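Omission of a single protein chain aside, the complex is shown with its protein chains in their original locations.
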Amino acid sequence: MKPASFRHLQPASVDEALAMLAEHGADARILAGGQSLVPMMNFRLARPAVLMDINRIADLAYIRDAGSSLGIGAMTRERAIETSALVKSSAPLIHAATENIAHLPIRSRGTIGGSIANADPAAEYPAAALALDATLVAKSVRGERRIAAADFFQGVLTTALEADEMLTEIVVPKAPAGSGAAFVELSRRHGDFAMAGVGCEIVLSGDSVSGIRLAACGVGAGPVRLKAAEAALLGKTLGKATIVAAARAASAEVDPESDVHASADYRRRLAGVMTKRAVEAAAAKIGQPA
Amino acid sequence: MSEKRTITLKVNGKTYAGLAEDRMLLVDFLREELKLTGTHVGCEHGVCGACTVILGGEAARSCLMFAVQADGMEIRTIEGMADGEEMHPLQTLFSEHHALQCGFCTPGMMMTALDLVHSRESLTREEIRIGMSAAICRCTGYEGIVNAVQDYAKMVYGNAAKGSRSDV
Partner (left out) sequence: MSEKIPGFIGGYVGQSVPRREDKRLLLGRGRFTADVQIPGMVHVAFARSSVPHARIRGVDMSAAKASPGVVYAASGIDLKGRLPDISGMQVATPQAWRDRFDNDILIPDQKLIPDDKMRYVGEPYALVVADSRYTAEDAAELIEPDFEMLPAVPDCQAALDPKAAIIHEEVGRNFAAWLHTSKGEGKAALGSAKHRIKKRFYHHRYAAMPMETRAVVAEYDERSDSITVWSSTQVVHWVRREVANALDLPEERVRVIAPEVGGGFGVKGHAYPEDIVIPWLARELKRPVKWIEDRHEHILNSAHSRDLLLDLEAGFDDTGRISAVSLEFLADSGAYSPVGAGITGNTVVHLLGPYDVANYECECRLVLTNRTPNAPYRGAGRPEAVFAMERMVDLIANHLGMDPADVRFRNMIPPEAMPYEVGLTYRDGIPIVYDSGDYPKALKRAIDELGGLESLRAKQKAARAEGRYVGIGFGCYTEGTGVGPFEGASVKLDATGKVVVATGACPQGQGHETVFAQIAADLWKVPVEDVYVTVADTAGVTMGFGTMASRSTVTASGAIKGASEKVQTKVIAVAAEMLETGEADLELRDSGVGVKGVPDMHVTYKEIARAAKPGWDNKRPAGIEAGMEASDYYEPPTVTWAYAANAAIVEIDPETGKVKIERYVEVHDAGVLVNPRLADGQVKGGLAQGIGGGLLEELAYDGDCQLLTGSLADYLLPTASDIPDLTVLHQETPSPLNALGVKGLGEGGAIAPPVVLANAVCDALREYKLELNSTPVRWADVAAVFEDPFSTAAE
């Protein structure tokens, strides 16, 4: 389990990286945190000729307050996001998603940009980005594209990024005042990829749901926006009946595959259960200090 | 393709240099080039935690990094834990709690524990169980490990000087 040979490139700036990508295109893979890519390389299931290592581009690692949104640099480590007070207060769903990612030594290296660009269907960040309608900033020598999360994720390990493009920033709208957020998942062991996970951001006006964002991981070819579940809650009085209705809607609207860890039926069930729990947990967070 | 370049690392406070192909994993570089064989290889896909080292103050898998990536960085490995023959308190606790049998996972387990304890201000037993689930032990059933880490956490949190990040 040793990786095949490759050429290691280490650009010091985004511009240098984009020039390299333009040159090598599909032969190159971008090495961010490496926590998904390197295992694939060790199994020789990924064997890029060129590995462009962007770990030394210091100005890709940041969490920036941009007024109504947060800008998170693609190379920001999951661990930095987990411990950021700004993320916890302004993008609590991102914070909650982070807590569910793998284990601390993995979060030391893993990055938000790597997770989103890798687009593993069971990963937490893609679901959180989709729920929040995050904007994904992609750059190439041809210029910059700002891609809506809903357009970005296109299937298993597949995104809207072109071969010469690099994800540089994730723009996350700040959570509205009076909202609550939670990310709930079930995996067979702590830290494993979820059999099903659901991220929720909810806003209540009195007892009534005035804002709801729900997305799931582990139950489709990519992150799944739970639109029917959202519809079952929006404008309704939050209570056991509406939450169960949303959960049932979530189960009905996902289309998971079976694998050795969970059947499609079981994942569908869990999508509902995780939806129920995520909504309850998010609602319970409203008004709590970050 | 197989050209080697010089990699310089500071490991356990000492500067080392060695040659590595681009594709050489950091753990292989530590073990084969620097002859620091205390860090173990258990799975080479980031699951087992046997290769965990402290990289720039944070626990990380050395099987999921290439040596070239670590060029110029500071690393702490199991060989740097004790003060000569004097065991680090966590090592003593591991022995006292029978937290090791075959000892293969033990270096990675202790690196994981150091980071876990020193990156927090408090830890419940349940949080220790979750935090230590980053590394796998096949021998002990974990109870001794959890006990050792819990006692170590008590020691660290009960003593401000010991709780500093410089311990990691």
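When the chains are written out, they are named A and B in that same order, and each has its own residue count from 1.
What we mean here is this: a residue touches a chain if its C-beta (ideal position, glycine included) is under 8 Å from a C-beta of that chain, and two chains touch if they have at least 3 such contacts.
Everything numeric here is computed off the predicted structure, so don't read it as measured data.
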Taking the full complex into account, find the residue in B:26, B:50 or B:68 that is in contact with the omitted chain.
B:50
Where the missing chain touches chain B, by residue
2, 21, 23-24, 31-32, 35-45, 47-48, 50, 77-79, 81-82, 87, 91, 94-95, 98, 100-107, 110, 126, 128-130, 132-146
Omitted-chain footprint on chain A covers residues 1-5, 39, 43-44, 186, 188-193, 240, 244, 247-248, 260-263, 265-266, 269-270, 272-273, 276
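Everything below uses one rule, namely that only the chains that are shown with their structure count from here on.
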Between chain A and chain B, what is the separation of their C-alpha centroids in Å?
28
Complex contacts: residues of chain B adjacent to chain A
1-2, 21-23, 25, 28, 44-46, 49, 52, 55, 58-61, 63-66, 68-69, 112, 115-116, 119, 130-131, 133-135
Looking at the complex, which residues from chain A come into contact with chain B?
1-8, 10, 31, 34-35, 38-39, 42-43, 51, 53, 55, 79, 102-106, 108-109, 189-191
